[in-house]
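One protein chain omitted, others in place.
Chain naming follows the written order as A and B, and within any one chain the residues start at number 1.
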Amino acid sequence: MESAPVSHEGHGARAGGDASPILELTGISKRFGDFYANKDVNFDLRAGEVHCLCGENGAGKSTLMNMLYGLLAPTEGQISMDGRPVEIHGPRHAIDLGIGMVHQHFMLIPVFTVAENIVLADEPTVGGKLDIKAAEARVRELSDKYGLSVDPAARVQDITVGQQQRAEILKALYRKARILILDEPTAVLTPQEIDELMQVIRQLRSEGMSIIMITHKLKEVLSIADRISVLRRGEMVGTVPVEGQTDATIAQMMVGRPVLLKVEKSEAIPERPVLQMRGLCVKDDRLLDAVRNVSFEVHAGEIVALAGIDGNGQEELVDAIAGLRKIEGGQIVLDGEDITGLSPHEVSEAGLGHIPQDRHRRGMILDFDLRENAILHDWDKPDIVHHGIIDQNATAERAQMLIDMYDVRSGGGIKGSAGSLSGGNQQKLVIAREIQRDPKLLIAAQPTRGVDIGAIEFIHKRLVEERDAGTAVLLVSLEMQEVLSLADRIVVIFEGEIVAEFEGGKVGEQELGLAMIGSGNQHPAAHGIGGVLAGPAIEETPG
Amino acid sequence: MRHFDRDSAEAILVPLLAVLGAMLVGMILIFTITGYDPFAAYTSLIRGAVGSPTSIGATLLRSTPIIFTGLSVMIAFRAGLFNIGGTGQAVMGLLCGGTVGVYFHGLPGASHWILALVAAAIGGGLWGALAGFLKVARGANEVVVTIMLNYVAIRFGEYLLRLKGPLQEQGSSVPASASFADNARLPVFWRPDPFTEVNVGIIVALLVAGLMWFIVNRTSLGFQIRAVGLQPDAAEYGGMSVTKVTVIGMFMAGALSGLGGAVATLGELERMQKSELGVIQIGFAGIAVALLGRNTAVGCVFAGLLLGALDSGAVGIQKDNALPAGVATKLIGVIQGLIVLFVGADLVFRRLSNRIVDLFGGAEQPAGKTAT
Partner (left out) sequence: MSQFIDVWITGLGLATLTFATPLILAALGGLFSERAGIVNIALEGMMTAGAFFGVYVSVQSGSWVVGIIGAIVAGMFFAAIHAVATITFQADQVVSGTAIILIAAGLVNFLNLTLFGTDGSPADFSTPPRIGIGDVQFSVLVPVGFLAVWATWFIIFRTPFGLRLRSVGEHPRAADTVGINVYKMRYIGVLISGAMAGLAGAFISFNVSSYTENMVAGNGFIALAALIFGKWRPVPVMFACLLFGFSQGLASRLSGVAWLPDSLSSPELLTSLPYVITLVALAGFVGKSVGPAAAGKPYVKH
């Protein structure tokens, strides 16, 4: 029995886990064609421990856990539970073995109630009929026991994300899970909800639950883990006890080299205001207020970063500026022209360039080739379309220019389909197209999401170039490092309101992070602010 | 080593395999249920389809309307919609075109039938646009709406042409309109035999198909239609109006089916008849044509010819008594349905197609495919 390590305050005694593992993965590989999602992975879980599984996007964490839950079958290797080898045939089997999984994207049915979701497939019955009362009672029982408060009779679509997650955990507990797998549980939570989750995890651990937590948020890992395993490109780099680790050491294991990113840029020379927002109010898809009374400006020749945790209104704000979402109140002026309520076409004509957050949904049509994607905005422009007919030569020239300009690698040249490009090249294409239109205002919404390191540096350089050429740049980013290195000014959004404004270069991570969680609160800084100060800034994806 | 691109091989092989599969099932049906010789039946089929100039003429006549309805379904598919309303749009088309044919006088030469066709296109187009409008404005599912509009159109046509109905010929005891003016009927350009008159409808169909190819692939409108059909969010982002394009797409679809109905009527009949309305099942046949033609204008022409050949082949079977009376047309209906099924559930045929391609010299893996 290991002794309880003393690392952070507020944790109390840690069980640390019994030395003999209840779960063992030996030599596990998963192959898709020629591609190894996991290669020769060894992993074990001890009873009563919290074991964090870390790695960048695409490192193979989810694949590994999907095999444990029976959603995928290993190509090679062996899984053992309590010392005996098992083959996990499917989720049902995994559940019977005592394995429960809380997925990153919740597996809850929105129109069902919490109780219905929890008991689905294991329903209590009374004479052949569904016994909802018994179900709700059982849910309340578990709720109270583990401190996971949620209303069993509420419909899932009506409760908060944090409550939904509790329902997911209750699902596993209802089925008497001994092993709980949590896949990126804090990605969608507010800081307060993250704290509550950490409490729940500690409680579960003290009741003997063994927990595997997939995450790349290093502060959380350090605050809750007993042991840490790191995957890189499908292979296990190593498993270490948490004592003595820092976020730098773990990040190094994840990425393999020291991570640093600094963009070379000169001082900004801001000129006239290009984007002016006054009292902007926008609702989200659920008709709740997402943007509340927002006012700020972006000048020509500066990069303003809109910083904040995902889900605080950034998406709705950008959509509103671009004419893709209804504006409930307030005004938007683009270079002197009132664009409030104009259609996307009109806003685009007024001088907006928009690198969308979701390039697959908005930014391009995957089935179209590069030529057609190059002219996505230009279907009515005289240089591309003459008398209703598309000028094939002009289109080809435009596409070629874009891919030459930005070094977009395409197997089929300009005739290749957009879907055949890698994430980084797709993004470069979108950016090339938007910049080439010479916009007055360029909105870059998460421009480096899902993009490999080389392309990230390229994209950052281009954004700075645009700024230097006199364009007003509004950068919307969730990545702290990106914000700090690129922005001339930083505007922080929290729950739909602007809560802070900083000058670039004059603010540090700590202060910015506090602002992003609503600032002023002398909050969980003591034992690691889960989720806010995210781990490595750059997430690498293969391909 | 020859390298065949799997995708282009698929484009031809899958429809072919689907048709062969359907015919095979047809053979089994013939043999097991009627006891007749399937080979004899199919020989008569081929003879009836292409075995003589008369057959070929008949095939062209049968193909023409369904090429139009096939194009109609195709353009709707491209815009992201399922147009099952070809029949209703064809009826509205023939009513409009027929009215021009009956009630307009003194128009010289070709202008009369051309005007009639234009009227048909507009009538059918508006009927299609109605469905499109209901979809974008009220979120009404276009599949159910167009099916309803089919029946409404048919009943409306029956009403107009019934005895004492508004369009029925005064003084006649037959539920039909007065006859079309001579210039309103489509001119005949080929008579392989005294009873088979091939009219210019097929020429119009080919020209219209060519026009559709051009619109879809070379014009801004076609670009917008394809964008909206593939990824409406990206189309919106690019500044296109999804609602406008949807309604225009359905208008075009309706116009094409309307043309099909008018061409069938003005080409082969002397007047609008109440009895020749519900029979126009060309709407459903159009779906088979579009699917078989893989949603391209050129494909629709070939698929239309193929299915038209099946239709005229059925007549051949009748003539030769290779099957009991009246059975042939029903059988062709089954084969048509099977074709739609096989093309729709094409996974099996695609695997088959890939295996055939591999047999003939391997194929390159498409670039950029990685595992998830």
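Here, contacts are C-beta pairs under 8 Å (C-beta built on N, C-alpha and C of every residue); 3 or more make two chains touch, one makes a residue touch a chain.
Since the structure is predicted, the reported quantities are computational estimates derived from the model, not experimental observations.
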By the document's definition of touch, the residue of B:Ala41, B:Ile287 or B:Val315 touching the omitted chain is B:Ile287
Residue of B:Ala58, B:Leu95 or B:Leu134 touching the missing chain in the full complex: B:Leu134
Among A:Leu25, A:Leu45, A:Ala59 or A:Leu72, exactly one should touch the missing chain; which is it? A:Leu72
Sites on chain B contacted by the missing partner chain, in the whole complex: 29, 33-34, 82, 84, 134, 138-141, 143-145, 147-149, 151-152, 155-156, 158-159, 162, 164-165, 284, 287-288, 291, 324-327, 330-338, 340-341, 343-348
In the full complex, which residues of chain A touch the absent chain? 66, 69, 71-72, 90-93, 95, 101, 103, 106-112, 116-117, 120-123, 125, 128-130, 171
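Going forward, only the chains that are shown with their structure count from here on.
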Centroid spacing, where centroids are CA-atom means, of chain A and chain B in whole angstrom: 48
Given the complex with chain B, which residues does chain A contribute to the contact? 32-33, 35, 37, 322, 324, 343-345, 348-349, 354, 356, 361-368, 372, 375-377, 379-380, 385, 388-390, 392, 411-412, 416, 419-422, 542-543
Which chain B residues qualify as touching chain A in the complex? 218-221, 223-224, 226-227, 230-231, 233-241, 366-372
